[in-house]
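I am attaching a structure below and will ask some questions about it afterwards.
Of the protein chains in this complex, one is absent; all others appear in place.
In order of appearance the chains are A and B, and numbering begins at 1 in each one.
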Amino acid sequence: MKKTIGTAFAATFAGAVALGGFAASAADPVKIGFSESKTGLFAQAATSQYQSYNLWREQMNAAGGLDVAGTKRKVEFVSYDDQSNPGKAVQIYEKLITDDKVDLLLAPWGTSLHLAIAGVIERYKFPVVGNTAASVQLRKLKAGNIWFPTSLFPDRQSDVLAALLKDRGVNTAALVTNQLPYTQENKSFVVPALKKAGIELVVNEDYPPNVKDLTAVLTKVKNAKPDAVLAYTYPADAVLYMNGAREVGLNQRVQVVLLGPQYDFFDKIFGAARNGILTMGHWTPARKDWPSARTFADAFKARWKTDPDFVDAPLAYVSVEILQQAVAKAGLDKDKLRATIAGTTFATINGPVRFEGVMNVALPTMISQIQGGTQHIVWPPKERTAEAIAKPAWK
Amino acid sequence: MAEHSRFLALLAVAVAAFALVPRLGGDYAIGVALNLLMWIALTQSWVVLSAMTGYVSLGHAVFFGAGAYAMVLCFGSLPFWLSVIVAGAATGLLALLVGYPCLRVRGPYFVILTFGLAELVKFVVINVEAALGQFGRLLFGGPGLAQIFYVVLVLAAVSVIVTWFVRRSRFGAGLRAIRENEEAAETLGIDVARYKVLAFALSAIVPGMVGAAMVLRTTYFEPLDLFNPITSFTIVSIAIIGGGDDVPGPVYGALFLVLMQELLWANWPEVYMILLGGLLVAFVLGVPDGIHGRVAAWRKARG
Partner (left out) sequence: MVDLFSGQLLIAALVLAAIYGLVALGLNLIYGTMRLLNVAHGEILMLGGYLAYWTFTLTGVGPVWSMFLALVLAGAFGAIVYRTLCRRVLRSSRLIEQIEANSLLLLFGVSIILQNVIALSFTATARAYPYLDDIVRIGTFQVTADRLVVLGIGLALCFAAILFFRLSATGLQIRALIQQPDAALLVGVDVERMRLISFSLGFAIAGVAGCLISMLEQVSPFMGFPFTIAAFVVIILGGLGNLAGGLAGAAVLAAIEVYGVALTTTSMRSILIYGVFIAVLVWRPQGLFGGRSMVR
C-alpha cells in the first residue's frame, strides 16, 4: 500500500514536471497586468476602460487566444485596485513588473495615473500604450516606452473649437469652468484661442468640483447674452449645468459641455434634451471609413448592456488593438515590441494610428455634437459625419 | 535612564534594518516599507496631539497636503532636503496660527472642525492653483525612490523619538492631565492653552515633511489627491487599531493595517476593500484596547 502511494506520488510529480515543462512553451497564457481605479475619485469614470479591456480579453480567448508572433496564446489579466491613488498605481506597476512578472502591461485610468507610472515603465523599459490621458504635460514625457493614441489635447482642441465657433457665427462667449485639472487646462488654452479668433469672452468664472448648484452663475451668463456658452465640466457637474441652463432658460444656439455628454448616464437623464450639445470626442460609430467602430459599439453593448461612452471606452479599446497588432508582429520581446509600436501604422476602431514621439499623428483633433441620440463628429469639415446643427431651445 | 537607552537601542536596530531594505529588496518591497514608514510617522505625530490630549483630529491630511504643496512651490528652486525642512516649518507655523482658536473647541466639535479645516485649506489651494493658471503640476527630476525612502525613514524615526520623549516628559504629563480633566489641569497650574497649541504644532511638523517627500513619489501634484480625507481617516484607524498613547500603538497599527492591506489586496483583489471594512468593524468591537492593550495584557499575564 505504502509503495503504491509512493509510486502514485512519484508519477504525479513526474507528470507535473513534464506538464510544467510542456506548458512553458505554447499553451501558457499571456499574462497582462494593469491597475484599475475600482475605488476612489476616478472609480465612476474608470469603469468603461475596464469594460473595454475585458471585452477584448474575452474576444481574444473566444478566438483561440492572442496571436504572439504566430502562436495563439490565451490572455490572462492580473489587475489590482489603485484606489485612484497615483502612489498606489506606481506600487502596482512595480509589483506587476518585478513580482508578478507579467508579459505585457495596459494603462491605468486618467492623466494623473499615466504621469505617475511613466517613471516606473521608463525605469524598467517596459512599453505601455496609454489611453485615457490627455494633457500637454504628457508631451514632456520621454518618448520610447509610452504613447498616447488620443488627440484630445487641450491646446489643439481649443484651436479647433475656436474655429468651429467662428464658423457658427459666434462673436461673444461665456465660459464656466470646473477647477479640476483637465478643465482648467482647457480653459487656459481656450481663452487665448477665442481672443485670437476675435471672440469676446463676456463671462469667465470658475467653480469648485463639489458645487451643488449653478443657478447664480448661469443667471450671470444669461444676463450677459453671449452667442455661445462653454461649460467646461466634469461628468457630475455637467448634470448641474444642463438642469440649470434649462431652468434659467439659456437658449443659446451654441452650447459646449466638455465632459459628460459622452457618457451613457447622460443619455438616460436627458435623452433628446442633449441634442445639439457640442462636446469633445474624436470617435463615433457613425464613421463609415471606420467599419470596426460599429462592430465595437455593438459588441460592447451586447456584453455590458450599456452603450460605450464616446471617449474612454473606445480609447481603451484602441490601446489594446495597438498592442494586439504589435504583439502579433513582434512577440513579447520588449525591444522588438517598442520598435514595432513606434514604427507601425495600426488599424483601429478609431481609424489609423501612427506615433511620432509620444503622440498619435494620424488622428486630427475633432469636435463632436450629440445628434439624434448618438455622437457625431462635426468639425473639422473633412472629418465630420454630420453638419453641426443649432441647439434647439430647451423644452 | 535604562528605559531610554533600551528604547534608543531598539530604535537604532529598527532603523538599521529598514535602511537595508533598498539594498536587499526590489522596488515593490521598498514601496511597501515606505508605505509602512509613512503611516508610522503620520500616526506617531497624531498621537502626540490626539491620543495624549484627547483632542481627536480628523484633519491631519491638511498637514500632509500643505507640506506637499510647500514642496511643489519650492520645487526646482531649493534642494530636496531643504524643501522638506521648509515644508515642516510651514506646517508647524500653520498649526500655530490656527491652533489657538481651534483648540478652544472640544469633543466632537473639534473632530468635525479639524475635518472642515482640511477641506477649507484644500479648496484654498485649488483656488490658488486655478488663479495661478496651473492645471496639475509635473515634478520631473526629483529624487529617486531610495532617496525618498531614506528621508521618510528618518522622519519616522524622528516622530517615534518625539512621541517617546513627550510621553515621558512633564509636558506629556500635562497633556495627559488635559485629557483626563481640562479644568483640573488648569487649576494645577498647567498653561492649558499653550500646551495644546504646542502639541498641535508638534503633531503637524512631521506630517508636513512626510507630505513633502511623498508628493515626489508620483511626480505629479493634484490638490484633490493630497488633501484626501481618507488620509485623515486612515491615521485615526491606525491609531485606534494600535491603541494607547505611546510609541508601540502606531507601530502595531501601521504594521497590521499595511500588511493586512497588502495581503488582502494581492490575494483577493475583487473583495479586499469589503474584507478591510469588515476588519475595521471587527477590530473596534473585538479589540477595544487596540493591539497595544492586548500585548500589554498578555505580558502582564505572563508576569
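Here is the rule we use: a contact is a pair of C-beta atoms (placed from the backbone, for glycine too) under 8 Å apart; a residue touches a chain by one contact, two chains touch by 3 or more.
Only a predicted model underlies this, so the values are computations on that prediction, with no experimental measurement involved.
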item	value
Shown chains that the omitted chain touches within the full complex	A, B
Selected from A:249, A:291 or A:343 as touching the chain missing from the view	A:249
Options B:15, B:29, B:273 or B:296, residue touching the unrepresented chain	B:273
Contact partner of the left-out chain, one of B:76, B:133 or B:288	B:288
Where the unshown chain meets subunit A, residue by residue	38-40, 43-44, 46-48, 51, 176, 179, 205-208, 210-217, 219-220, 223, 235-236, 239-240, 243, 246-249, 263-266, 268-271, 273, 306, 394-395
In subunit B, positions touching the absent partner	50, 54, 56, 58, 101-102, 104-109, 111-113, 115-117, 119-120, 123-124, 126-127, 130, 229, 233, 236-237, 239-240, 270-271, 273-274, 276-281, 283-285, 288-289
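Convention: only the chains that are shown with their structure count from here on.
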item	value
Whole-Å separation of chain centres (CA-atom averages), subunit A against subunit B	36
Subunit A residues within the subunit B interface of the complex	38-41, 79-81, 83, 85-87, 89-91, 94-95, 98-99, 111-112, 115-116, 118-120, 123, 135, 137, 140, 179-182, 184-185, 188, 206, 208-209
Touching residues on subunit B, where the partner in the complex is subunit A	26-28, 31-32, 35, 123, 126-127, 129-130, 133-136, 138, 140, 214, 217-220, 222, 224-225, 228, 230, 265-266, 269, 272-273
